[in-house]
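Here the complex is missing one protein chain, while the rest keep their positions.
Read from first to last, the chains carry the letters A and B; within each, the first residue is number 1.
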Amino acid sequence: MVKPTKGVLSIASIAALGVLAACGTSSSPTSSSGGATGIAGCHGTITVASDLPLTGADVTDGPYVQMAAQLAVTQAVSAKLLGGCTLKYVSKDDSSVLKGGHDPAQGAANITALASDATVMGVVGPFNSNVALAEIPVASQNGLALISPSNTNPCLTVVVAVCSDPTIKIDTASLYPASHTYFRVIASDVQQGEIDAYVAAKVINATKAYVIDDQEAYGRGLALLFTKAYTSTDGGTIVGSASLPGTTTSFATQISLAQSEGAQVIFFGGTSGNGCGLVRRDMGSAGFNVPILGGDGCQDTKFITDANSGSKTTEAEGGYATSAPDVTKLSSSAKFYSDYAAAYASVGGKLANATNEPYTPYGYDAMNVLLQAIRAVLVANGGQPPSSSTTFRADVVAQLHNTNYSGAVGQTSFDANGDTTNTGFTLYKVESGAWVGVNTYAVDTSGNVSVKS
Amino acid sequence: MRDKLASFFRSDPGPGKRADGTTVYWIIASTASALLLMGWLLPWFVNDYSAGAGYSPQDALVSPPTGIGTFLIYILAVTMLVIVLSPLVEAIARSRGRPLGPRADRVRLIAALVGFALTVVVWFLVSIIQEEPLFGPFVSGTYTDSAVWLTMYAYALAALAYGARRWVVGRQTLAFSVAALPFGIFLPLMFHQAPVFLIWAAGSLAIYMLLALGLNVVVGFAGLLDLGYAAFFAIGAYACASFASPVHNIHLPLWVLIFLGAAIASMFGAVLGAPTLRLRGDYLAIVTLGFGEIIPDLATNNALNLTGGANGLSGIDQPHLGPFDFSLSPRWYYWSLLIVVIAVIVLLRNIERSRVGRAWVALREDEVAAAATGINTTTTKLLAFAIGASVSGFAGAFYGSLVTIVSPDDFSFSVSIAVLSIIVLGGIGNITGVILGSFILTFVIFWVLPNMNEWSATLSQTVHVPAIANINLSNYTYIIYGVALIMMMLLRPGGLLPSRARRIELESAVEGESLAAVQGVA
Partner (left out) sequence: MSDQSGPLGAPVAGAGSTSGPRGSAMLVEQSGLAQRQGQARGLFGGIGSVVRVTHGTISRYFTSVLVAMIVVAVGLTLLQHGFTLMGNQVKNALVLGAIYALVAIGYTMVYGIIELINFAHGDVFTAAGFFAVFLSSTLHLDSLATGSFGGLLLALAIVFPLSMLAAGLTGVLIEFVAYRRLRDSPRLAPLITAIGVSFLIEGILLVLEGPDNVPTSQASWITGTAVKIGGVNILWTDVFVVGMALLLMFALGEFVRRTRLGKAMRSTAQDRTAALLCGININRTISATFFIGSALAAAGAVIYSINYGDLKWNIGFHLGIIAFTAAVLGGIGNIVGAGVGGFIIGVIYVFGGSLFGGEWSEALIFAVLVLILTFRPVGLFGVEVTTRA
């Protein structure tokens, strides 16, 4: 409140100072005390935002996550999580009509706009790894916390071998010109690649794999991580690979090649929207009956619909994919799913059911983690927002590092790089037209994959 | 002397002369009133964006300005409205057959000058006595400040319009520039940090305006239809990304980069233009479409290991120029792009009127005749491609350093199409039209379409109709964009401001006479 530039201190300012001091003495700074008594006198507006792709080709993913994030805010408002402070929520769309979906330039512009709003204390997003590449530097410059519900490209936070691959080429250090403000509530692909390779070699028992990727940051990265682990750790052979754009409508050429090379499994690095299910469909048309294995991008209903759309209507059967542990099965998520269904019953259609999109609970948790961090800052500051937004943002980031939040997807805390410690991937298999969990795997520090109980 | 002065201020230029400056008045007057309206409404619209870093969230809660300083400003602004509306009085008076004499102009000039002086006084007052309860939150970059600036500017504009009517009427473009430039330059200063429109202006408007100006050289001046212009944009951006990022560990400053980007792009422009020299019209369009698809494909496939594949190149440097850190505010991008855009406009206007420009016109109208008059069609065409591409190289370099990541799908066919739509909408071959077109289309694409949902949510909260929020407007972006393109073209097929040559063509077009229609395909 006290502005050094001001010659005269107004009466209002002095009064506010008094209130602030009063709060400081009367509240206990611990958050565990529950009720909002300590921060009930909180004064001001605090804005949280989400930046997700909501239009064009991304309309199947983004809106669920956005609605989940909004649900978290609505619940926080009604529970007076931030006490007397007004909690505002802004939703930004990072897709553009020119790209027909997510657009890094639009994302960067959104974060710039949000960062220049002094009340914005954190953003949930982005959804796509290439948007993250444009947004992380802006957020870093402005000290603004950015919590992604779904970015799995490892190079966003840590330097691993694939980052210097000529087709990935991400210089992690350059993404953070200032402070490290980026977090993610989902595990990165390094472990997923290793687990996928293990599954291909030891569960599917394939020694020859054909790898297809969708050219995008996520898919290409996962394909490379798989290739590396499969050939070095698990002794398999890659008989061929192809990198095809998301606009591809027929994979017949690659299926024929894989067939002729005697591949025993096809690995698809990419999302269902970019052809995971279509690959399976074309395998059916070509009569090529080997398993298909994919990452978390494949583990959704789109895969099953697409795979079964060809002449063989049960082609999806036996398709494998690894994904983050099935949140729908966790007891911790039950409340989230019912809350979501209740909140959005009026929306109707597919959007009203959060289970249609695996990242939905991650969006919810990301927002809750952010809100808890803001609350912790308020509590630690005597129930009031810190005097400047710069300090406030820095405090929120510091509190995020201390996160230990038990949410819909389980226990979330962050390591020094901002990566979640809640790791482990479940192998799923399509049985009777639905994904069924087989086993959950974890990787230890020396790269050994084992079944996690 | 008296006569001279009288003639200088005379409203009626005499029989047979059309231009009496009323139109100019109206343009300037409506600009001024729009600015004022903006100044008044600002507090309610940009509530969140006026305070910047260093202010506590409590400040944002402070209600719109209610202090005496603000009150004074409002009075001055209302007085301004009287001057602004005086052309209406003038029009009414003229329709009654009793036009206002030069006295009226003098009165208005004096009123404007007095208003300006008063505003300055109030500005000083407000700056000295900064007590919040009296004057509202007056800190550089807040509402009161913006309102003061806008009012001052509007009075100055009115003084210019009424004081130098003759001069204004005679030099409309120059007068417009004189009026618009200070506004453009001081705009970012009125806000403490970065309001949404500044991000839009620097990130979308300026980039696309540069692209449109460049494409206008190729399509508008030289008449070579280019459907793959985004390719050159991509080349400029990738050049910037390669020379100012950790990719090759080269870190050149932006000022070198924009020229490097332009040079590389213009080289590619000439190289890619060479095979098309024999082609005309649509065949040329198709080849350029092919190039427009091949370049992003090459980038995606990481040709020559230069482009980083589908992820593109990331971590591009944001420039520092002495104490100015570009990464902290889009302001610096805004100003440097303003300089570049103005320089490009001036340059292109001169080229248009030069020997080369005339050669382009000749080429566009009739290639054979042009060749017959001794124009080297090869050089002339290649020059058009090179100059057009170099401008997009500028845009590419700025885009790269602004977004810090360039990837192949930033340069897809739809970008080429958007740029083409801008120049067709604005008026092919007319620089003013192209500028207007880029304002309109980038506003629709980069501001209206991405923000529609937010607006409808706000509207539904304001008017308490929850049903409005449930209409998911984002679903309709494609429909809205498509319909907008169709309607714009159906209503103004020649563009909003057709170039003079085009206007004559349009007026003289006979049924079945225009285009290639006469000759069919063959």
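As a working rule, a contact is a pair of C-beta atoms (placed from the backbone, for glycine too) under 8 Å apart; a residue touches a chain by one contact, two chains touch by 3 or more.
Bear in mind the structure is a predicted one, so any value in this text is a computation, not a measurement.
> Can you list the shown chains that the hidden chain touches?
Within the full complex, the chain left out of view touches A, B.
> Looking at B:Phe176, B:Phe259 or B:Tyr478, which residue reaches the missing chain?
B:Tyr478
> Among B:Val107, B:Leu252, B:Leu306 or B:Ala371, which residue is in touch with the absent chain?
B:Ala371
> By the contact definition given up top, give the residues of chain A that touch the hidden chain.
With respect to the unshown chain, the touching residues of chain A are 56-60, 97, 100, 212, 215, 241-245, 247-250, 252-254, 256-257, 259-261, 273, 277-278, 281, 285-287, 302, 305-306, 308-311, 313.
> If the missing chain were put back, which residues of chain B would it touch?
Residue positions of chain B that touch the missing chain: 219, 223-225, 275-287, 289-291, 293-294, 297-298, 300-301, 364-368, 371, 376-379, 382, 413, 417, 420-421, 424-425, 428, 475-486, 488-490, 493-495, 502, 505-506, 509, 511-522.
The working rule: only the chains that are shown with their structure count from here on.
> Determine the centre-to-centre distance between chain A and chain B, using the mean Cα coordinates as centres, and give it in whole Å.
About 37 Å separates the centre of chain A from that of chain B.
> So in the complex, the part of chain B that touches chain A is made up of which residues?
Touch residues, chain B against chain A: 48-49, 51-61, 130-133, 139, 193-196, 199-200, 203-204, 245-247, 300-302, 305, 308-315, 318, 327-330, 399, 402-405, 407, 409-410, 412, 414-415, 418, 445-446, 449-450, 453-454, 457, 470, 472, 474-475, 477-478, 481.
> Could you pull out which chain A residues touch chain B in their complex?
1, 3, 5-8, 10-13, 16, 43-47, 54-56, 59, 63, 85-86, 90-93, 95-100, 103-106, 108-109, 112-113, 115-119, 130, 133-134, 137-138, 141-142, 166-171, 173-175, 177, 215-217, 220, 243, 245, 346-347, 385-390, 392
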